[in-house]
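A single protein chain has been removed from this complex, and every other one stays in its place.
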Amino acid sequence: MLARLGGIDRRWIFLAMGLSIAVPILLKLRFPEVPGPMAKATFNAIESVPEGSRVLLSFDYDPGSAGELQPMANAIVHHCAARGHKIVFMALWPLGKQMAEGTIKDVLLEFHPTYTYGKDYVQLGYKAGNEAVVKLMATNVPQQYSTDAAGAALASLPIVADLAKLADFKLIASLSAGYPGAKEWVQYANSADPEAFKVISGSTGVQVSQLLPYYPAQMEGMLVAVKGAAEYEMLVTAKYPSSEKPALLAERLGQGRVRMGPQLVAHLLMIGLIILGNVAMVAGRARGGAR
Amino acid sequence: MLQRTVPMAILSLSGLILMLAYFSPMTTSWGETVLDWFNILAAVAFVLGAGNLLAVNLEKISSRRAGWAYAAITLIAFFLMLGFGLLKVGAVPNAEHPTVAFAGGYETAASPFGWTYEYIFSPLTATMFAMLAFYVASAAFRAFRAKNIESILLLGTAFIILLAQTAAGMFLTGWIPEESAFAFLRLDWMKVAITEHIQTAGMRAITIGIALGVVATSLRLILGIDKSYLSKS
Partner (left out) sequence: MDRPHLTCLRRTSTRLFVAATPILLLATTVTAAAEEQSGWINTARVPLLIALVLICGAVIAGIAIARTGRPLHIRKLAALDAVEEAIGRATEMGRSVLFVPGIQDMTDIQTVAGVTVLGRVAKIAAEYDARLEVPTARSIVMAAARETVRAAHYSAGRPESYNEANIYYITDEQFGYVAAVTGKMVREKPAACFYMGAFYAESLLFAENGNSIGAIQIAGTAEPSQLPFFVAACDYTLIGEEFFAASAYLSGERDQLGSVKGQDFGKLLITAAILIGCALATAAVFMPSLTDAASTFKAILGG
């Protein structure tokens, strides 16, 4: 009986995984999170940049990875705006621009209505070319982006009128789902001018092994997966609450914590499955030995 | 001869220029020009892809090959999105130029392009990504077997990371004081130790090997020793 479990139809595993995710979502399970060192480092990196600095947020992901990265994007944009930073949005992924547009609408303009386009924030949009875009921006931003996403000349927008190269930013944040993303920002932007700006990233869980070698020497902060988002959300909402729309802020900047419930149950299921697989293997061996 | 020599010459020259541009500020603009050319080519390549997509799917439909209905759906979706985007169908009027139809935005859900993106494309993409959760579970069930010492170590590491990556980590070992001599038994401590030291060290070794492999492969291409990407006919 136990030995036969090893060859269980994978659809039962799929069903169990589906339930382990669906039930906590439906029951709205929430668990307390304690901010870890990486989330604190990311928070401190944005805090340490002087108020009102020009920062670059690169949306290097698409809807597929939004589950992990959108909670981080929401929290980073709110944090930057709360610090009064001038935000330049761009994307290395074709659909990154839409992700940025959504964040601008749902977070920036919702909680910081005084932010004016062209003066406090600008959307440069997507550029094809992957790391070549970063390489060119390192030395010559206007050559890569002569206009914003809507076609207005950079010179006509006060926030970027004097923008020449990446060194003119104080902080670069990449919300990265893979290639091109945070790794390319470190390799081509940070190496071009390591002292000029800080680099932070928010990445999917699967990318962590690739990015860890850069943290903290070349990447000051790093948010990893939903857990990183949940921890960072806690830090940001604790220091920068919204007096006018507290419920909405809790909802928009609480997505990471909401998603940690299903993650806990799914992880426990995985552990259970691995144990089950090993029990089946041992039982199978014992049966083979008995014969 | 030209079919092979010209591409090889372009490759070698571009490679050397980019290498030089990295080290010499005086040649930075040369490197930028090469990258500009790449961007232009990358944009033109979209046309090549679209042409092939049409050819392959039209052939499937006309010969009524198995799965031709999928080809028809692909083409309908392709032309719909192309039309919505190029013609800016239902674009939201531009505040500054409300009378100029083509100045309007088409990326919000108020226009057909934005609506299709928001309510069809986004959920489909997220669904594909979400399927990973199911496949990870079935792959873990099948592959994580304690067959020898190495796989037992791998198994133990997986348990630590899986628990520490959730609230379970704090629930199980969060009561151990961070400053005590037993802090190393905390799952969050173990996770940091594993990821920042063991995993990073291993990853650095793999990355160094990859970097050297990239250098050797690039040199083989730049020097024209590896020509396998070029046709012999």
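Just a few scattered comments:
Letters A and B name the chains as they come in the text, with residue numbers starting at 1 for each one.
The rule is simple: a residue touches a chain if its C-beta (ideal position, glycine included) is under 8 Å from a C-beta of that chain, and two chains touch if they have at least 3 such contacts.
Here the structure is a predicted model, which is why all the values come from computation and not from measurement.
Remark: the omitted chain is touched by one listed residue; of B:Phe79, B:Tyr135 or B:Phe184 this is B:Tyr135.
Contact with the undisplayed chain is limited, among B:Ile10, B:Ile40, B:Val56 or B:Ala69, to B:Val56. The residue from B:Ile40, B:Leu153, B:Leu185 or B:Ala216 that touches the chain not shown here is B:Ala216. The chain not displayed touches chain B at residues 1, 5, 12, 16, 19-20, 22-26, 38, 41-42, 45-46, 48-49, 52-53, 56, 59, 66-67, 70, 124-125, 128-129, 131-132, 135-136, 138-140, 142-143, 203, 206-210, 212-226, 228-233.
Residue positions on chain A in contact with the hidden chain: 10, 62, 64-65, 94, 130, 177-179, 204, 206-210, in rising order.
Everything that follows uses one rule, which is that only the chains that are shown with their structure count from here on.
If you average the Cα atoms of chain A and of chain B, the two centres end up 15 Å apart.
Within the complex, the chain B residues that touch chain A are 28, 31-32, 35-36, 38-39, 42-43, 105, 107-108, 117, 121-123, 125-126, 128-130, 133-134, 136-138, 140-142, 144-147, 155, 158-159, 162-163, 165-168, 170-171, 174, 188, 192, 195-196, 199-200, 203-204, 207.
Interface of chain A with chain B (complex): residues 8, 10, 13-14, 16-18, 21, 31-34, 36-37, 62-67, 95, 97-98, 101, 127-129, 132, 135-136, 139-140, 143, 150, 205, 208-210, 212-213, 225, 227, 260, 263-264, 266-271, 273-274, 276-278, 281.
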